[in-house]
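Every protein chain but one is kept in place in this view of the complex.
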Amino acid sequence: MFTKILKKTMEMVVTIFIATIIIFVLIRLSPRDPVKIVMGNPEIAMTNTKEYDIRYEKMSEELNLDKSIPFQYISWIKRVLKFDFGKSIYTGRPVADEIKERIPATLLLAIPSMILQCILGISLGVISAVRHEKFTDQVIRFISVFFSSVPAFALGLMLLYYFGVHLKYYEVSNVANLSRLWLPVIVLGVISSPSLIRVVRTNMLQEFGRDYISFGIARGLSKGDILKNAIKNIALPIITILALSFVSLLSGAVVIESIFTWPGMGRYAMESILLNDYPVTQAYALFMTIMIVIINFFVDIIYTYANPKVKM
Amino acid sequence: MQIRKLKCEGGDKMQRNKSLSLIIGIILITSIIVLVAFANVFAPYDPIEQVPENRLMSFSSKHIFGTDQYGRDIFSRVLFGGRTTLTTSLSALILTVILGLFLGMVSGYYGGLIDALLMRIVDVMMAFPFMVLALIVTSLFGISFLNLLITVVVIGWVPFARLTRSIVIDAKENTNVQASEILGAKSWRIMIEELLPQVISPVLVMATFELGKLMLSISALSFFGLGAKPPSPEWGSMLSDGKTFFFQAPYIIVGPTLAIILSVLSLNLIGEGLRDLMDPYEIPKLEDCPKRRLLG
Partner (left out) sequence: MKKKIISIGFVAVLALVLFVGCGNDKSTQGVSGQKSTEATKTVDTKATDQEELIFVEREIASKTDPNFYPGSSHYIANGASETLFKIQANGEVEPFLAKGSKQIDETTWKIDLRPEAKFWSGESITAQAVIDSLERSRETNVRALPFLEGISFTPIDDYSFEAKTERKNLNLPLSLAYMELSIINASKAHDSIETMDMSGMYKVVEFQPKKKIVLEINENYYGKKPTIKRIIHEEIMDNEARTLAASSGRADIVRGIPNESVAQLKKDDNLVLHMAPAANTQTIYLNLQKEHLKDVKVRQALAWALDRDELVVLGSEGLSTPVTTWLGSNPKYAEAKNAVYTKYDSEKAKDLLEEAGWKLGDDGIRHKNGEKLQFKLRTWGQDKALGETIQNQWSRIGVDTEVIYGDYALIETARETGDWDGLIEAWQTYGDEYSLLSGQFSPTGTANYGKYDDVETNKLLEELLNAKTAEERHERALAINERIAMEVPAIYMYPRVETSAVKKSLKGYKEHFRQFENVVNSDLEFEGY
C-alpha cells in the first residue's frame, strides 16, 4: 500500500516537472519578446538606437533572459521551492499575489457554472434517455447540438446587450461580484452542458439494458426509484466529465471572461501569453498542472474503489 | 433492437423512429457534402470577389444568407468554405483516430510503465486549455494549415486513446487473447487480430461525434487566425469575423452557424444510428399502458 502511494506521488511529481519544463521552453521559443513589449516604442521613430540597445541588454540581464534556458529553469525551480513565484514582467507585482486575487473570481464563476451544468446535464440527459427517440428526446438533442455549435461570443454578446443595454439591468464593468455573476454563469453553464447531456443520456440508455432495471419493473418499483438507482450507477462517467469540466472552468473560460470582462484566471493566462510574461505563464502552468494531477488522482481513486478491475 | 414488451405496443414506433434518425442523418450529411462538393454549381456568386456597394446586407432573395463586410455573398462562401472546413475536419479526424487507437492500444495492452507514462502525458495536456495551446502554437510557429492540424490533433487523440485503452484493458482478460499469448503469438498480431475488431465499432461511433467537436474546435481556432488563408472562405473564420460586426450586422454569423449546426447534427444522428445498429440498447419499456406517463 505504502509503495503504491509513493509510486503515485512520484508519478505526480514527475508529471508536474515535465509539464512545467515543456511550458518553460515553449514560451521562450515564441518570437514575442517581453522586454521589447515592456520597453515599448517611442512615439516618433528613432534614428539612433544605441541607448535603446544598452537599456535592452540591461533589462534582459535583470530578468535573467540572457542566460541559457536550462539555467533559467533551474533558477526558477529554486525560487519556486521557496514559494517565490517571481514578479510579473508587465505589472511588476508578485505573481503569487496576482493569482491569489484572481482565484476567488474564477471559483465564483466556475462553481455555480458547474452546478448549473450538472443540473441541466443530468436532468435533460435523463429525460432524453427515458423519452428515447420520442419527440422530447429529439428536441433535447437538437438543443444540445445547437448550444455546442453556437459560438460562445454570440450567446454572450447577445445576452450582454439585452440585459446590459436594452434593459439596463446588468452592469457592464470589470468587477467580479455577485450582482454580475448570474449572466456569465448562465452562459457558461448552458454552453458546457451538451457534453454532459450526451454522456448521461448514453450511459442511462446502457443502464436501461441491465437486469436490475427489468427486475425492478417486474417487482413493481416506482419509476422514481428505478431511475434513482440508475443514476447512482452512472455516477462514474458523470464524475469524469465533471472533473474535466471543472478543470477547464478553472483554467478559465477565456471567451466568456473576455466578453463579460470577468477578472479570472483564464484571461490572466491568455494575456500573459500574449505579452510573453514568462513568470506569470510559468506559475499558471504550475498551478494548473498541480490541480489536474490532484483531481485526476481523486478520480482514479474513486474509479478503483468502484471498479476493482481497473488497476490504479 | 429488443424491447421487452411488458404489455402494450409502442415498440414498433420506437424502432421506426430510430431508423428515421439514422436516415435523416445520412440524408442531411449527404446533401451538405453534395452542396459543398459541387459548390461551383450551386453557389450563385463568386465567393472571393469584393463588392463594397453590397456590404453587410441582410437576408434577401438575392442573398439568402446576406453579404459579408466585403459585399461577398455569404451563402456562396458557406458552400465553398464547407470544402475547407469539412476536409480539414476529416483529415484531423483520421489523424486523431489513428494516433488515439495506436496509443490507446499500446498503453492498454502493455500496461505498466508505458501506460503510466501515457496517462501522465494526458494529464499534462489537460492542464492547458485549448485556447492557450492554440495561442502558443500560433506565436511559435505562425499561422498555417499544418499548424491548425497539429493543434487539433495534439488535443484530439485523447478521447480515442482513453476509449481504446479501457476496452483493451477489459478485452485483455478475454480467453481468446490469453490463448494466443500462451501460444506465443506476437503482441502486435494479437492487437490487430483480437483486439482491434472489438475496438473498431465503439471508436467509429465516437468518431462521428468527435468529428462534430473537431469542426467546432477548428472554427474556434480561427479566432487566432489559424484557418484558411484569406480570401478563401472557411466556416470558422467567417464566424470570428462575425464578432467584430456583431452589432452592425448580427446576421452575418447565421450562415456559417447554421452550416455547422446541420453538419454536427447529422453526424450525431448517424453516430446514434450506427451505435444502435452495432450495439443496440436494450430498453425495457418503462411505461405501462395506456396513460401512465413517466413524468407523473
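Quick notes on this one:
For reference, chains read A and B in written order, and residue numbers begin at 1 within each chain.
Quick note on the criterion: a residue touches a chain if its C-beta (ideal position, glycine included) is under 8 Å from a C-beta of that chain, and two chains touch if they have at least 3 such contacts.
Given the structure is predicted, the values throughout are model-derived calculations rather than measurements.
Every shown chain touched by the omitted chain in the complete complex is listed here: A, B. Residue in contact with the omitted chain (choice from A:7, A:93 or A:219): A:93. Only one residue from B:52, B:112 or B:184 touches the chain missing from this view: B:52.
The residue from A:71, A:142, A:182 or A:298 that touches the chain not shown here is A:182.
Interface note: of A:110, A:126 or A:269, the residue touching the hidden chain in the full complex is A:126. Of the residues in chain B, those that touch the hidden partner chain are 48-50, 52, 55, 69-70, 138-139, 142-143, 225, 229-231, 243-248, 294-295. The chain not shown here touches chain A at positions 30-33, 36-49, 51-52, 55, 90-93, 112, 115-116, 119-120, 122-123, 126-127, 130, 153, 157, 160-161, 164-165, 168-175, 177-182, 185, 222-228, 258-261, 263, 267, 271, 274, 276.
By our rule, only the chains that are shown with their structure count from here on.
With each centre defined as the average position of its C-alpha atoms, the distance from chain A to chain B rounds to 22 Å. If you check the complex, the residues on chain B that touch chain A are 4, 6, 14, 17-18, 21, 111, 116, 120, 123-124, 126-129, 131-132, 135-136, 139-140, 166, 169-170, 173, 209, 212-213, 216, 219-220, 239, 242-243, 246-247, 250, 253, 257, 260-261, 264-265, 268, 281-284, 286, 294-295.
Taken together, the chain A residues at the contact with chain B in this complex read 11, 14-15, 18-19, 22-23, 26-27, 29-32, 127, 130-134, 138, 141-142, 145-146, 148-151, 153-154, 157-158, 161, 198, 205-206, 208-209, 213-214, 217, 223, 226, 244, 247-248, 251-252, 254-255, 266, 269-270, 273-274, 276, 285, 288-289, 291-293, 296, 309-311.
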